[in-house]
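The complex is shown incomplete by one protein chain, all other protein chains being positioned as in the whole.
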Amino acid sequence: MERLTKDDVHPKILEALLDADTDITVDDALENEMILNMGPQHPATHGVLRLLLRLDGETVVACVPELGYLHRGYEKMAENMSYYEFIPHTDRLDYLSPMANNVAWVLAVEKLAGIEAPPRAQYIRMMVSELARIASHLVAIGALAMDVGALTVFLWTLREREKILDIWDILCGARFTNSYTRIGGVANDIQPEALAKVKWFINQYEENLDECERLLNTNRIFVERLDGVGVISAKDAIDYGLTGPSLRGSGVELDLRRATPYLFYNEMDFKVVTYPEGDSLSRYFVRADETRESIKIIRQVLDKMPQGDTLLNQPKKVLPKKTEIYSRMEELIHDFMIVNFGINPPAGDVYSAVENPKGELGFYFVSQGEGRPWKCKIRSPSFVNLQALPHLVKGQMVSDVVAIIGSIDPVMGEADK
Amino acid sequence: MDLKEIIAHLLKENFPGVNVELIEYKNELTLRVEKQHIVKVCKFLKENADLQFTLCEDITAIDWAKRKNRFTVVYHIFSLKSKNRLAVKVDVDESDCSIDSVASVWKTANWHERETYDMYGIKFSNHPDLRRMYMPEEFEYYPLRKDFPVMGIPGSLPLPKK
Partner (left out) sequence: MGLEAKLTDDGFFTTKLDAIIEWSRKYSVWPMPMGISCCAIEMMAAGDPKYDIARFGSEVMRFTPRQCDLMIVAGTVTYKMSHVVRKIYDQMPDPKWVIAMGACTSSGGMYRSYNVVQGIDQFLPVDIYLAGCPPRPDNLLNALIQIQDKIGKTRAKDFQDIKLPELTVLQSN
């Protein structure tokens, strides 16, 4: 937090801040209201989020978030590259759960192109997106704990996350920018070592989570800094378009895995975790419980995973295997065509959304029958969830702001696109 | 009755003079309405007890570059009751590049519309706070329009001095 000069704040932002209607009044208000700048370089804002807070004493009267410090122009770039080329870019959207984004992207493209991956590939996708959910929630919990002053838990959850990153390392050779899925399947079948590691991980995870929870749930400072802080009612949460744990923390039972099942989620037995209070603490509880449900899903996936291909055999749409490209003419030609001209899905538009760790990640494509999308819109959960921030922090103390940001867990990579 | 018929029926009943068109493509339902009716149709879709499209997921626009109506604004809304998704599309012409804001219907529309304004330059009338979302306020172009180059316009965004 630093002192503001006139040049730092654009007059329009200031205007919005002063206009922001607010019904908060403080009894013995200090004479002067104060405007405080927070971010974009601030340890607790989870990236480059900038907030301008209007304070009365220590009470937040109004807040205006200012985005765009990480606006990388994804949607413009997507219009200029083929559907395959964009897969690595999805890693960097929500960079705490790249695998889940990869899955979301290919599901959307497959819907547009009208193809479907073989069952084994779909089971693998389900497994990796659940692991990604655990990894993301772990960072969310750890960072939230760190924001309110409990550093130990952060190190512990990162340790657990490292184990998942090790699995990625074996599975696709990268720690967290995976680009593992392909249109029509996944890049490679899951290796026995990776599978063994997954099994080992899910067996030891719950014990470790319990350990972290024991540190947090019985810690008075942690609980009291979150309990009743940043409350949003179910109606408001829907009105603000919240999704994911932030919505379920307000007691609304919306989980796209249940509501509009994709992959094989309709065959899985899991509970949609909700907590009714709508405060920061319940959002934390939702995350913690959700990771347990994810473990449950992974167990079922491992049980049910069928044998078979992991890549669809459809040469016009799906990249052939590398070994075949080097040895056979026809595959070489298909590879050349797909790489250079794209997969040319039929003209039309589709919207496809999945339940990501942060909420609903949707892709909206408009295709003109060319190799590149005419338009690609990314509906990112963090962007929408952040919108509720002014509502959540209004009337709270300035020190609660970091806790509230931590509890809605935004990732600026996807919020700014 | 499936959703398509229900919506067609209800809209016909409540808005007799309004032209609506319902299209189904890949199991997705799209509703086309005219620009001047957008707010009241949205309000109806949200508040009708049978439909209850209470969650507005996304608002964006499409730039068709050369067509007569250059832009199409697309609203994706979701019903928590029936778990259905509906796309509402409205054509906007470049000569009158504005449309009424639905921020009074769904609060979340506020930022979505700001983003659309930032990227396409479509003005939303009656919007509570229409500013740029991502780009600096001084930036004069609209990046997602088809005539804007990917690498941008040199010199339009300043760098700090070395």
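Order of writing sets the labels: A and B. Residues in every chain begin at 1.
Criterion: a contact is a pair of C-beta atoms (placed from the backbone, for glycine too) under 8 Å apart; a residue touches a chain by one contact, two chains touch by 3 or more.
Because the structure is a prediction, the values reported are computed rather than measured.
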Selected from B:Ile23, B:Ala65 or B:Val150 as touching the chain missing from the view: B:Val150
Touch list for chain A against the chain that is not drawn: 40-43, 47-48, 68-73, 76-77, 88-89, 91-92, 95-96, 139, 155, 158-159, 162, 165, 175-177, 412-413
Positions on chain B contacted by the hidden chain, ascending: 134-136, 143, 148-153, 157-162
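The rule is short, and it goes like this: only the chains that are shown with their structure count from here on.
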Partner chain A, residues of chain B touching it in the complex: 25-26, 28, 54-58, 60, 62-63, 74, 76, 80, 83, 85, 87, 106-108, 110-112, 115, 119, 129, 131-137, 143-144, 148, 150
Interfacial residue positions of chain A with respect to chain B in the complex: 10, 12-13, 16, 19, 67-68, 71, 73, 75-77, 80, 111, 114, 236, 238-241, 243, 252, 254, 259-260, 348-351, 353, 360, 362, 364, 366, 374-375, 377, 379, 383-384, 387, 416-417
